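Here the complex is missing one protein chain, while the rest keep their positions.
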Amino acid sequence: MRKIAIMTSGGDAPGMNAALRAAVHQAVVHEVQVIGISHGYEGLLRSAFTPMNLSSVDDIIQRGGTILRSARSQRFCSKEGQEEAIANLWAEGIEGLIVIGGEGSYRGAQALAGMGMATVGVPGTIDNDIPGTDYTIGFDTAVNTVVEAMNKIRDTATAHERTFVLEVMGRASGHIALTAGLAGGAESILIPEIPNNLDDVCRRLKWSSERGKVHSIIVVAEGVASAYTIAEEVKKRTGFETRVTVLGHLQRGGTPTAFDRLLASRLGSQAVEVLLEGGTGVAMSYVNGEVRAVPFDKVFAGSKEIDRSLYNLATVLAM
Amino acid sequence: MRKIAIMTSGGDAPGMNAALRAAVHQAVVHEVQVIGISHGYEGLLRSAFTPMNLSSVDDIIQRGGTILRSARSQRFCSKEGQEEAIANLWAEGIEGLIVIGGEGSYRGAQALAGMGMATVGVPGTIDNDIPGTDYTIGFDTAVNTVVEAMNKIRDTATAHERTFVLEVMGRASGHIALTAGLAGGAESILIPEIPNNLDDVCRRLKWSSERGKVHSIIVVAEGVASAYTIAEEVKKRTGFETRVTVLGHLQRGGTPTAFDRLLASRLGSQAVEVLLEGGTGVAMSYVNGEVRAVPFDKVFAGSKEIDRSLYNLATVLAM
Amino acid sequence: MRKIAIMTSGGDAPGMNAALRAAVHQAVVHEVQVIGISHGYEGLLRSAFTPMNLSSVDDIIQRGGTILRSARSQRFCSKEGQEEAIANLWAEGIEGLIVIGGEGSYRGAQALAGMGMATVGVPGTIDNDIPGTDYTIGFDTAVNTVVEAMNKIRDTATAHERTFVLEVMGRASGHIALTAGLAGGAESILIPEIPNNLDDVCRRLKWSSERGKVHSIIVVAEGVASAYTIAEEVKKRTGFETRVTVLGHLQRGGTPTAFDRLLASRLGSQAVEVLLEGGTGVAMSYVNGEVRAVPFDKVFAGSKEIDRSLYNLATVLAM
Partner (left out) sequence: MRKIAIMTSGGDAPGMNAALRAAVHQAVVHEVQVIGISHGYEGLLRSAFTPMNLSSVDDIIQRGGTILRSARSQRFCSKEGQEEAIANLWAEGIEGLIVIGGEGSYRGAQALAGMGMATVGVPGTIDNDIPGTDYTIGFDTAVNTVVEAMNKIRDTATAHERTFVLEVMGRASGHIALTAGLAGGAESILIPEIPNNLDDVCRRLKWSSERGKVHSIIVVAEGVASAYTIAEEVKKRTGFETRVTVLGHLQRGGTPTAFDRLLASRLGSQAVEVLLEGGTGVAMSYVNGEVRAVPFDKVFAGSKEIDRSLYNLATVLAM
């Protein structure tokens, strides 16, 4: 293999640049050329190709976002789009492709693998909702961002003895809400995976209040309900004043944590190794501290459950 | 004067603890006793008094919120409430009172001063909306909190080439929005003091987009409109995808910046000096780098305008 | 078991408070009394006991250091000291003991277990040098602290095109240096586990410089050599200007990261479970994402190697 391409796709995640940097370095070690594709699959359809070398990835390990940009592509979802895409890759002499993104981006990668392009996925999404890997790139940073927000909210919650509702990302998945809620010391955590009982939340609020605990933070994943809805409902049922914070896309940004940089560096460099060893149709995964290549089929067939023991621990710690 | 009291009142602000610490240290130097009043005027009505010494304020300079807590008091607004309050102060042998808070808290302080209690205000509010002082305690921290959020949002805005709307505090005042918007490199800043022209905002968005600038952040003070309203309207007029972040009360929290700690330490310690020199009915102020005592009447008669030159500069930098 | 005690011992680590909080909550669930021992084994010898309840651990999850304080104790190392210590525990009616600390603290815990006190260790040290566990509490925070320092140093390194030497903790272990060096994008990493070749370091510096890479950061674990020594030597051999930063104990402090809080919460709460189930002479460990109890003997017999693949990756990424 003499020439490979790399792209970032789907929602951006802190650490994507670190993965990109590692892949380029690893390719240079093997004297393999690297082409960067801008704007994900959309850029692939436009042959938005740029050769990359060590200098292209200097001083990006610490940057959030992705220097290759990202975008959604309707056109790529069609068979015609995919044929055009692969033709563009062949025309450029590209023999292998690395796609950094989430499960949606893996679907596109699998399609290209099925059409004969050696393709490897790298799990880049803050949601940590990709089966087959313990962690995705960006999750640790997003969780820390939420926890820092909770640190600040707790100051004013304590000073004013009020109840705060913090809405975090997670349409179908409560990984961010659960992990950050636990680490931030939330009084209640509402996630899509577990039926939520607002009566229970309100009962705990009152109980906390009776033992003199002067602040309460409720973390809610966006997939459960709007923070505004929860805040109103809690006020109606308890009479407590409530306040709302919606972090939104700021959870996607920021300098990646050390954990995400290391994870991204390992997965990005190994993706090149896997390609060079003839691998295709696989996703790089991080399982029990080790890097593995897991077939896309297995990823799609799996599911990424939340850890119930963490949810139970959250209940104990929320007292 | 042998015994003074101190309280925090109204919305909490980072640096209130630093002001409190400085006042206690300064009082100890003069061998004056200090009583801490919990929960603001509400606590005063309940005689929620605690003696404070150097150990009470150890290791609080870096803490957000206020160890004395804060609250609103309806009862204190009435003449009867105020008479009860001052009776509680006399009963405790308190000869001077320091109130750390915003303009609303100053009104209460002035009432007590009018009834014979030596009373001094210290400007503690993130809004920077108190006339007569260049800065209020907490403003610099709140602005930095917003700017850090913008740093993160810019990462993902750049990666996805989208328009973000960030709602910040400021019901009647655009100080936070203007200062943070400028420092954070916002493309548009919407504040209550200046009639907003969404057409103008949209025109700039399109123009930026044409010259290839791939992200746009619109900062809006909550007093202008909800970020959700702005986001929808912009999308309708430009066709650009928009995203919303509402920081809410997390702007009140966090470790105070060096600037706020220093400001708080100077104002808090000087408040004690002013009391001991016989001052009353005055607010500590920071003007041109110096600490002064300004009569409450002058504060209430003044107005705290935004700096139009900053607004113009923002327009130049937003290109 | 009706009454247990808990202490922190050895060098403090961010997350010790989170572990303490989780243990207290878990004990309360089981209606077990908790006694906090101040100042580690030294406090145990002085019967520095304080009953703890939920309120004792409110709002400490985010605090660095340890509210129980820590200290070294010469006296406890002797047989007499240990007998006195265990007598103090019996006298207080304590039936189980949790010790949060490093390998040195585990030795003391094992001694007490051998004398009949049910004792469980929790790995709290920034060095990540305890065999039998993938991570110790505080390591992730310390690594992030070093990486943030590197972010700042890189700014000025780039601006001035200079070589910087950063000395980090690690007398016998290079875990912090290696992980942070990788995540921070260090050009060279010097650790005690691998014979260092300054010629190699200097060759890489020159090579980087030739390809136009304008900054270089050398991370050195304190066990290898003083940063000042390295800086002088590099200057002598390459002629490049060098600058030194010694982070020292600031690596021990700071708000714990989400990872450390979660790890600490899991280990702290499970330590109580293990005690209640009759466990003793064991250390709580985190292996492949799961919490286990590992006998002290096994811990002491093991060794915690650095991951050579990370070292090799560092070499690839340092190009």
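Per-chain numbering from 1; labels A, B and C assigned in written order.
Everything that follows uses one rule, which is that contacts are C-beta pairs under 8 Å (C-beta built on N, C-alpha and C of every residue); 3 or more make two chains touch, one makes a residue touch a chain.
Keep in mind it's a predicted model, so treat the numbers as computed, not measured.
Engineer: Check the whole complex and report which displayed chains the hidden chain contacts.
Structural biologist: Hidden chain, whole complex, touched shown chains: B, C.
Engineer: Which of C:7, C:149, C:201 or C:271 sits in contact with the chain that's absent?
Structural biologist: Result: among the candidates, C:149 touches the missing chain.
Engineer: Which of these, B:158, B:238 or B:285, touches the one chain of the complex that we don't see?
Structural biologist: B:158
Engineer: Among B:21, B:39 or B:69, which residue is in contact with the omitted chain in the full complex?
Structural biologist: Hidden-chain contact among the options goes to B:21.
Engineer: Looking at the full complex, which residue from B:1, B:77 or B:147 touches the chain that isn't shown here?
Structural biologist: B:147
Engineer: Name every residue on chain C in touch with the hidden partner chain.
Structural biologist: That gives, for chain C, the contact residues 8, 11-12, 14, 63-66, 69-71, 145, 149, 151-161, 164, 214, 243-254.
Engineer: Of the residues in chain B, which ones touch the absent chain?
Structural biologist: 21-22, 25-26, 28-29, 54-55, 58-59, 61-62, 134, 140, 143-144, 146-147, 151, 154, 158, 179-180, 182-185, 211-213, 255, 257-259, 261-262, 265-266, 269, 288-289, 310, 313, 316-317, 319
Operating definition for what follows: only the chains that are shown with their structure count from here on.
Engineer: Spelling it out: a chain qualifies if it touches chain A and also touches chain C; which chains qualify?
Structural biologist: Output, common partners of chain A and chain C: nil, no chain qualifies.
Engineer: Using mean CA coordinates as chain centres, what's the gap between chain A and chain C in Å?
Structural biologist: 28
Engineer: At least two other chains touched by the same residue of chain C: list those residues.
Structural biologist: none
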